[in-house]
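Structure below; questions to follow.
Removed: one protein chain of the complex. Kept in place: all other protein chains.
Note that the chains are named A, B and C in the order they appear, and that numbering of residues resets to 1 at the start of each chain.
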Amino acid sequence: MKILLFLVVLTVLFSSVLSLVLHCFPRVLKTTFFSLLGISGFGACIAGLSVLITHQNISYQLCSAFPGLSLQFILDPLSGFFLTIIGIIVISISWYGPGYLREYEKDKSIALMSFFTGLFVSGMYLVLLANDVFSFMVAWELMSVSSYFLVAYHHENMANCQSAFLYLLMAQVGSVLILFAFGILIKFSDSGSMNFLDLHFIKISSDWANLAFFLAFFGFGMKTGIIPLHVWLPQAHPVAPSHISALMSGVMLKIAVYGFIRFTFGILGGICCLQWGITVLIFGVISSLLGVLYALMQHNLKRLLAYHSVENIGIIFIGLGLSLIAMKTGNPLLASLGLAAALYHCINHAIFKSLLFLGAGVILQQSREHNLERMGGLIKRMPYTAWCFLIGCISISALPPFNGFISEWLIFQTAFQTSVFLKNEFVIVILIAIAASLLALTAVLAATCFVKVYGVIFLGQERTSNMSQVRDPLFGMCLAMGFLSILCLMFGIFPTIIMSLLSVISLQLIGVQLPNTLDVFWLIPITSKISSYNSIFFLIGILTIGLFSYFLIRICFKRTKISMVNPWDCGFGGINSCMQYTATAFVMPLRRIFKFTWNVIEKTEKINSDISYQLHIQDWIWQYIYIPIEYLSLDVANKLAKLQGGNIRIYLVYEFIILILLLWVVT
Amino acid sequence: MELLAPFILLTSFILLIQNKIYSMISTFIWQSTFLAIVIFSQALKTPGMEFYISFILFILIKIIFIPYILYFFVKKLNLHCKISNLKYPIVVLFSSVILTLFCYEFVAPLFNIMPNINNILIAMLIILLGILLLITNNNAVSYVIGFLSIENGIFFATLVITKGMPVIVEIGIAFDILIAVTLFGVLFMQIHRSIDSLDVNEMNLLREDIE
Amino acid sequence: MIWAITLVQTLLFIIIAPLFTGIVKWTKCKLQNRNAPSILQPYFNLNKLFRKEVLIATTTSSIFKFAPYIIFSINVFICMTVPLFFVSVFMGRVIDVIVIMGLFSLARFFLTLSGMDTGTAFGGMGASREMLISTFAEPVLLIIFFALSMVTMSTNLTMIIKYAVFHNLWLQPSIMLLAFSFILVTLAETGRVPVDNPATHLELTMIHEAMILEYSGRYLALIEWAAQIKLLLYAVLFFNLFFPLGIAQDLNWIDISFSILILILKLMAFIIAICVSESGLAKLRLFRAPYLLNLSFILGLFAVLMHIIIEVR
Partner (left out) sequence: MIAFYLTLLLPLFGTLLMLGIGNLRIASYCNIVLTTVNFIASLFIVPYFLNNGSFTVLEQQFYIDAFNLVIIVLTTFVTMTTAFFSNNYMQHNIKIKHITYRQSYLYHVMYQLFILMVLLALSTNNLGILWVTMEGSTLSTVLLVGLYRTKEAIEAAWKYFILCSVGISLALFGTILIYFTAMQELSITQNGTGLLWSVLIHQAHNLNPIIVKIAFVFLLVGYGTKIGLVPLHNWLPDAHSESPAPMSALLSGLLLNVALYALIRFKILVDLSLANDLAGNLMIIFGLFSFIVAAILLQRQKNIKRLFSYSSIEHMGLITFAFGLSRPTTTFIGLFYLIVHSLTKSSIFMIVGNVIQQTNTQILCKIRGLINSQPYLGWCLLIATLIIAGIPPFGIFTSEILLLMACIKLSPVLAIILCCGFVIAFAGLLRNIQFSVYGEPTDITKSKICITPAILNLILVLILGVYIPSILQELLHKAVELITV
């Protein structure tokens, strides 16, 4: 098994180096690179699953440069689970990549992109495997820097460079915060060793633990995109090539969540206190609600999906918050259920978000169009992608047969059970009640957003002429999307298998195993008396009724004719495409009701008989937090620059004053 | 030895308020001669040749070579007619008085365990006044003189505190000062050619406070 | 034996639904002293629509054809899990209250998609308004089920009803608040008067009608039928959750016939309540509807508060 692990990491590194070597003939490079990537993804899945099933960890030690510092690596169930997530997405990308990069061959150099993709994926592997602070930080930074280069791949227009810079800067701030949190832990570990396992057994006072936790929370939050710190995500992800943004938002955010789980549950497991759970819950709710509200207003498809990543990360953090609260109030069973729900949502989000991003990539590649308003009626031209995208939309808006609903359902269950269990803590129950209802609101808003997206892109009439050459993509891309949509369905129908794997993780982290039911069909979180959900019967029930009614009608009303007519135009004349509801119109009611969340600038000018309407949606947070920081830093720099006045006599005065001052200090 | 120390201090005070280049150079020459006499008196007292060597070296460099170069440059760049308009000599003198007070007040207790307390303070004072000279003047040549008066202060300190440095170090320092002064000359030529005046205030192109 | 009872209940559900809407329309006309169509009018409509020629817009895609079947099968499946007169249902443990909420939103998802598919202004308008209303209705539903599951310690429908019957919950103040907020949500979800006028085709006011404007023939029949089933479902859910007075616990004939009788009475009361509210209240402006639903949300929150403060300690 250890060799397999080696194989996984080394193939990726080898593929990235190979891509530099073969940069002169892209076609060969493309196939070899993506096939190697696929093999490593597959290997990662096997390694991850094997650890999850057989529970025994694989650890490896690598001595390094500095005294008393050795890079330790371990593959335990938690990192195994996330390794499978990476494996699945990397496999689908390895099929998707060659088709998508066909147009890149001519002008751009694929070698650089594949080099950095290789580094990026190997960085993620190493983050999962790292077992001590030093290797964790090195892998973490490697991951963020290589993804910086990928985001800055289209660096022709300056906006991309600006967002890439913002991305790397916030990643850097995040990693410094995490480093500081780890430092505090090491401060209290007497042996001074950086190993995660020894850090677990340190004696740390509660307020230091609080400081470490909040630092880690904001450090990892910076990377996952919690609301106040999410600004880089909607700018960085849409700019990268689609399969990279699928990899980034599908997997990289999960790696940050893994880091957070490793820190709070893995290391600080014993000493968690109530405020932690509540803050995580509140931030989760805020970022999920605001994430989806901002997503509603977006026109750029990939920016919309990026905002949805913020929303789904919020949901994951709600699950984690609930499990932290349950752990503190002394109910480990519910804590493990909350953790399992959050992890389940991690894998679900990884799958349907990558499916949506790959679908968006296909749409962009075919129609060369980013703006939703200029698409329409694509389902008639590319039915296969349309159906895969539909499955993605249904699962992201957490609707029953698909996987999004299972994790949402589990989070609701944890919310109910914790509120039932915490009957007398008055404030917490109200908080959980509001959180649960806001989660439902987020789910519906997500459904609204994806009805808008799907309706505007695929259904109705074509809004612009350049939709004519849109066709279903190459086989590789269809295969990737098909694979992911089938996975969406499978994870929606067979949750019990995944839950049994997740209970292994909660056993490792919290020490209590979920009551895994014997039969495969019944998903029973705690006891069947409280709640149960059998996804197979549910699906069979609906399918039988549907088919039965379909055939019944077909048989007894065979004779009725079906004819195609123009849609009803109230008799005024032909319906043309601009009469359709655009994306902005679709969300106009919600915009007017929730108008306090955005900075909405609407202008309608009347220029000699033709009226122009402009709508700009800006992010409050960007205006009131990030721009002031920038101006502040420049002002301070300018004031300090007075120090360098240019006149030599002033410099000598500085020297003189320092001499006198020091003499005075010394006496 | 103790007699001449205040005279050296006096010359550095006078240096501060000079406004003509020629008078500044002459005061510097006076300061160097006093110092030479001190070295000579020291040389008489102690056996061994190194004091005589440093005496000869000192005279050669500080009294003959450097003033010659300075006069040469002042005549060549015809600076003698310019008056370095010291705006407020009183403030300069006042600050030098404060400096002396500071020295005597703060630094004195530190040195009480040393034998000749006031000589050391005078040496320290000469150095600090040298720096003050640099700060207050804005003519490049006055910078040379300020730099050299600091060197004189240090040289006087070596004489007073440690009865002279090892010979190699003495020669090294003298050699450095020699090169320093030649470099000053080269820089004068370049500055004169670039901004055709030796006023230090004009030279502030490399600044960051203008936006 | 239980699956036979469930089959009967689902068939009963499907058959009574058009009758239920027919009676509602009949009583409403009587209240507004107009001469009303016969109670069986919905059956004739459905029969006529199934036979009529199907006209499909050229701009629509395959979703337009599949959507009615999916919507109809979802609503019928929910009937299989909601107990009508006998408490434990064969499919009872398969899905619980949240899944029912999810199913309703799935049906709404496909309805809005089909609305958007026609590519006309009406479809888009109906979809956007439907989504607006449901955005505010879902959290209320959830807070109601949250409160209920807190009281009855379970989210399974049969468990809730059994607990309610055993502890005759409806006397508790929090359950009364929940009942009232549930009524407001039913009005919004099923598109009754204060939120959406079911009878009219006026562009400005119609929400549900706008989405199914392009449907004709058998598709329209299926969707109409599904809407009627949904109305009946909400009524039955209302009584099961909040006034499960006479529901039969065990399988002897006396209890079942008694519970059917009680059910008929309850449905009559429900119809009268709806008609009075429909003729009494005027339709709210679209942007006023969220305030109505916010009111019910706050009532739900009060119910949770009430439950903790009064019933627990």
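In this text, contacts are C-beta pairs under 8 Å (C-beta built on N, C-alpha and C of every residue); 3 or more make two chains touch, one makes a residue touch a chain.
Everything quoted here is computed from the prediction, not taken from an experiment.
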Chains in view that touch the one left out, judged over the entire complex: A, B
Touching the absent chain when the full complex is considered, from A:K2, A:R27, A:H55 or A:H155: A:H155
Option from A:F134, A:Y384 or A:F426 whose C-beta touches the chain left out: A:F134
For subunit B, residues in touch with the removed chain: 107, 110-111, 113-114, 124, 127, 131, 134, 140, 143, 147, 150-151, 154, 157-158, 161-162, 165-166, 168-169, 172-173, 175-176, 179-180, 183-184, 186-187, 190-191, 194-195, 203-206, 208
Residues from subunit A at the interface with the omitted partner, ascending: 64-67, 69, 133-134, 137-139, 141-142, 145, 152, 155-158, 160-161, 164-165, 168-169, 172-173, 176-177, 179-180, 183-184, 186-187, 192, 194, 633-634, 636-638, 640-641, 643-644, 648, 651-652, 654-655, 657-659, 662-663, 666
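As a convention for this text, only the chains that are shown with their structure count from here on.
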Chains contacting each of subunit A and subunit B, listed by label: none
Length of the line joining the C-alpha centres of subunit B and subunit C, rounded to whole Å: 101
Between subunit C and subunit A, distance of the C-alpha-averaged centres to the nearest whole Å: 36
Parts of subunit C lying in touch with subunit A, wherever the complex brings them together: 50-63, 69-70, 72-74, 76-77, 80, 91, 93-96, 98-99, 101-103, 105-106, 108-109, 112-113, 116-125, 127-129, 131-132, 134-135, 138-143, 146-147, 149-150, 153-156, 159, 213-214, 217-218, 222, 286-287, 290, 297, 300-301, 304-305, 308-309, 312-313
Residue ranges of subunit B touching subunit A (in the complex, touch as defined): 102, 106-107, 109-110, 128, 131-132, 134-136, 138, 200-201, 203-209, 211
Subunit A residues touching subunit C - in the complex, by the definition given at the top: 376-377, 379-380, 383, 386, 390, 394, 397-401, 405, 409, 412-413, 415-416, 419-420, 423-424, 426, 429-430, 433-434, 436-441, 443-445, 447-448, 451, 454-456, 458-461, 522, 528-534, 537-538, 541-543, 545-546, 549-550, 553, 557, 560-569, 575, 577, 579-581, 585-590, 592-593
